[in-house]
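Excluded from the complex is one protein chain; the other protein chains are retained at their positions.
Going in written order, the chains are labelled A, B and C, and every chain counts its residues from 1.
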Amino acid sequence: MNHFFKLLNFEINRFIKIYASLLAIVIIIQTIGVAVVSNSFVNRANEMMMENRWTQEEFIKSNGKMSFSEFMNSFWFAGPIAIAATALIFYIFLIWYREWYGKNTFIYRLLMLPASRYSIYFAKALAIFLMVLGLVGVQILVLPLENELFKVIVPNALREVLAVKDLIYTNAITMVLIPSTFTQFLLHYSAGLMAVFTLFTAILMERSYRFKGIIFGVLYCAAVLALFSAPLFIAAMLDMGNMLYPMEFLMVEIVLGFIASVCSILIGHQLLTKKVSV
Amino acid sequence: MIEVKNLTKKFGRRRVLENVSFTAEKGQITCLIGINGVGKTTTLKAIMGLTPYKSGTILIDNEPISKQVYEKITFIPDAAIMPPSMTIGEALVFMQDFYSNWNNERALELLKFFNLKEEFRIAELSKGNTAKVNLLMGLAIDVDYILMDEPFSGIDIFSREQIANVFTSHLIEDRGVIITTHEINDIEHLIDKVILLDNGSVLKEFYTEEMRSQEGKSVIDVMREVYRA
Amino acid sequence: MNKYWKISIIIALTIMTIGAFYTHSAYSSTQLPQFHIKEERGNSELIKNVAISAFYMVDSHGEGVSIEQNKTTYDSEKSFFEQFNRDYARTDSTIKQLQKKYRNFMRGKLNISSFYEDKQLLAFADIDNNTGNGSRSFIFNISVLNKKTGNSTSFKYEIPSPEKYNHIYVEDVQYFGKELKVLTRSYQQNIGGQDVSKYIFDIPNEKLLSKEEVFAGSKTLLEYSLIPNIDPIQPSKYAVFSISEPVYEPEETEAPEPPKPKEKELVVYDLEQNKKLDTIFPKEIQKINTDAIQPYVDGSTAYFAEEADQKVKLTAFNLETGKIDNEITLPIDLKGKYNEMRVVVKDGKFYLLVKNHDMQTANVKIMIADIKTESIVFEGRLAADKNMRQSLRSLELYDIQIK
């Protein structure tokens, strides 16, 4: 356990510079985005009112008010999140491959540590997971601040009043990242963790069996996907659409997800202990 | 004692090791000799559990490799293994963090012995210094066995001398050492035991002093005989 | 501890922000309007069981909302399990209740028109339409649950000559004696006309007794629409059809015009006796636009509502005697250009929900009338805690539910 925390800390520290830059990208681009989107609306409103000699009322009648969701639906909001997400997904691979490739083969040291190989495996998985959560945390933190900035730029009369919570519930990205209930949050991120474990196993298959391992890895990912979506497919194939009640369906999915995760972890550990080659 | 019994490993269809068996005692320096690509490094990796093998048994003091055994044995590869962004100082902190049997005094002594500085960055080390850092990392852990992969290859003459000095010093104490080399000249008098490997098989296993007193042959004499045959 | 400060910050940040988000804090407060029903006249007890379901839409923000007398619940405020159940299958409350009571029997059965329930039994008949992959078949799935014993029987029946039909679905299920009667509507494969047929199944023997065409419309291309029962699963002897020629709307019509009244005929079919009744509907009922406000059948009474001259008039027509039993007129004041209206008849009461709005005005009125006594027993309005006009305008009404 002790070794696990040390390794987790080590993994975080190794990525911290890039991670901090990712967070900075999110904060900076989004802040600029709020300013740009809000200002362009205010400018457009002023121009149109000048040109058409409109009152504010008339402008609102033809154009409507601006809401913060306009920013949240723009590239300014989604772009940096996509960049950070891509980087973290990429890091799922890099966190393993960097140990083998490059000038220094750190995997030697890692595998020779007097620590359980589970610690190595989980430290990597949890490092990624923690960084994803940290990113979500930062987004939760800056969203209300960005909303305040929006309120400063757009005059009261020209904006819709919506709480951050209400905005989050209707945005396609935040609905996934920060679902409205904690239960759902747990489900989303458990599924995410399952995906990380699955990819880890696929990566370790490649590391163990090289070219053949790529095929195993792809097949393994397909198998997990098939297992996870089996309730849907089986229901569709046997034409018994709603044979399971929603709660039962959810339970089945949770059990399957749990099985898939445990399999991934056990196979991953087995590969890391017995099969992986330096 | 490290016991390797009938170690066989395939790489694809090619046999890398075939029925390799030998022992290496604590307190002795055992040398795996053979030209490049005969499976010396692979054997060390197999002992360390760093590469899977098809069959055979490897026991370290009668135990298979495990997380506990990693407190007893260490491996010094011939390339840098710490993250390049680290300084030597950070690497030492890392090691101290993870190894309960890390001997920091000895680490600092070695640092001085090798003329290394804590501020040096791993990425910027010369080949010789990299080998020294590796050696330092391995020797500063209080382990019973040390495996060294080609500690002398590609290193300048002065570094070579410094490293050779380590073998005769108290830094080795009475640990068991296995080193691999393809060049025996410099270390002929440093080693206790020779394992001659060729094509993934052990051709001959002997003690150097016994060979000299009984047959009056140097290691190179034996190598000539064996490889010519 | 010093070397752990980075990870400590990340963990602390994560727990604090995510924790704050999901617990009570500034995050969980909503800016969405809270609605309540403001009583203007009558007995406020009556409104306690009423829930209005609607969709609240502002800018790109939209979510479902349920409004009760003093309580507004947005979908995002519901627990995950409520949300999940709702998202998975938008099942109506009757089915949800049946699911609670007969969990196993109800498995996979969702179509409300396919159910029949009385004191003894719960019956279900549905048709599987298999028209993909070159093969073509239409198969009845019939299940009957004996509520007393808990035993259920189920069997299948394949409709012959599947090549004739494009698709077939169940309109209503009734049960008389030991016979299960299923009204189906089938669409012809090539001509596009519709048939309304009645299948009679012998439940104890698990077989088809007869098939009869109630309306064969393959040549005339008429539309037969069944006026729904107030409670679609309760026993009901009569099926009332509204027969009309389809109106083809000209393409490129902008702005939704109110649907025009169609020439139509109302026919009552007695499912127990297997024959059409010769009930004649008075002219004033025949000409009511049933597309504007949904009519309902309840036992031997049919309810028709009609809006005209700032009033909504409800007529209760007796299908057996062919006479109008009750008539009640509710005044509505429509100032704005646009109207939405929802009506429900339940337990002898008529519930009317009217939304009226345009740029200047918006209001949502709710009225309850007692049909027997022909009197208004409740009148009220929907009120919002902020931005009243805009909040009401942003509300799209779905329906009224009476618990």
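Just so it is clear, a contact is a pair of C-beta atoms (placed from the backbone, for glycine too) under 8 Å apart; a residue touches a chain by one contact, two chains touch by 3 or more.
Assume contacts and distances are computed from a predicted model.
*Asks:* There's a gap in the complex where one chain should be. From "Probable glycine dehydrogenase (decarboxylating) subunit 1", "DNA-binding transcriptional regulator YhcF (GntR family)", "NADH-quinone oxidoreductase subunit M" or "Multicomponent Na+:H+ antiporter subunit C", what does UniProt name that chain?
*Replies:* The chain we cannot see is, by its UniProt record, "DNA-binding transcriptional regulator YhcF (GntR family)".
*Asks:* One chain isn't displayed here. Which of the visible ones does it touch?
*Replies:* Those shown chains that the absent chain touches are B.
*Asks:* Out of B:E63, B:E124 or B:D221, point to the residue that touches the absent chain in the complete complex.
*Replies:* Per the contact definition at the top, the residue touching the missing chain is B:D221.
*Asks:* Tell me which stretches of chain B touch the chain missing from the display.
*Replies:* 27-29, 164-165, 167-170, 172, 188-192, 208-209, 212-213, 216-221
Quick note on the criterion: only the chains that are shown with their structure count from here on.
*Asks:* Please classify the inter-chain touch graph. Allowed labels: line, ring, star, complete, other.
*Replies:* line
*Asks:* On a C-alpha centroid basis, what's the spacing between chain A and chain C, in Å?
*Replies:* 40
*Asks:* In the complex, go through chain B and note every residue touching chain A.
*Replies:* Checking each residue of chain B against chain A gives 45, 48-52, 67-68, 70-71, 74-75, 77, 79-85, 94, 97-100, 122-123.
*Asks:* In the complex, go through chain C and note every residue touching chain A.
*Replies:* The touching residues are 3-4, 6-7, 10-11, 13-14, 16-18, 20-22, 26-32, 58-63, 75-81, 83-85, 88-89, 99, 103, 107-110, 128, 130, 359, 387.
*Asks:* What part of chain A is in contact with chain B in the complex they form?
*Replies:* 3, 6, 10, 14, 102-106, 108-109, 111-117, 208, 273-278
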